[in-house]
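As you look at this complex, bear in mind that one protein chain is not there, while each of the others sits in place.
This part shows chain A:
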Amino acid sequence: MAVLPILTYPDARLQRKAEAVQVFDDALQQFVRDLTETMYAGPGGVGIAAPQVDRPQRIVIVDVRPKLGDNCHGLMVLINPELLAWEGMAVGREGCMSVPDFTGNVIRAERIQVQAQDVLGRERSYECEGFEARAVQHEMDHLDGFLFLDRLVSRKTDLFRRKNYQKSR
């Protein structure tokens, strides 16, 4: 087991699109163990994505038990994850291990259904909501080279505005 170094912005490697995992072997299991340990060692300790440790593969780990206790799925290893469905929207303030000392408001879906493979390549499906759903979406963004900085919203968008609404003539 090893705690891996975390890439921090501005590092162009964080903006690469990650490749799908094809081979589910011992090396993958070892990497997932290291990635999990790295996550638990971090300041948030609830989520991590492989590109954050300079491994451009579609691997995400989320475990929001430090925040929610047992009221969640616990440790989720999401390999080649895909969002199957989402609904609702919520504004929440996010920070990221790869963007030290900055937090900002981001809109995420409130409920999601995500399909992924586990570390042995078996198909898994999870329904997540609230904080756990936010964590999964945040980490999955890393796989496509997005940081929460790419999704910042102004505080004013917390309320929907319709001022200066004009009909086109």
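Simple rule for what comes next: contacts are C-beta pairs under 8 Å (C-beta built on N, C-alpha and C of every residue); 3 or more make two chains touch, one makes a residue touch a chain; residues count from 1.
Everything below uses one rule, namely that contacts and distances are computed from a predicted model.
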Quiz item: For the chain omitted from this view, which of "Aldehyde dehydrogenase (Acceptor)", "TctB protein", "Amino acid-binding protein" or "Phosphate transport system permease protein" is its UniProt protein name?
Solution: "Amino acid-binding protein"
Self-check item: Residue among A:N71, A:T103 or A:S125 touching the omitted chain
Solution: A:T103
Quiz item: Pick from A:R16, A:R33 or A:K67: which residue touches the chain that isn't shown?
Solution: A:K67
Quiz item: Considering the whole complex, which of A:P5, A:P43, A:G74 or A:G88 touches the chain not shown?
Solution: A:P43
Exercise. In the full complex, which bits of chain A touch the chain not displayed? Write them out.
Key: 42-44, 46-48, 67, 92-97, 103, 131, 134-135, 138-139, 148, 155-156, 158-159, 161, 163
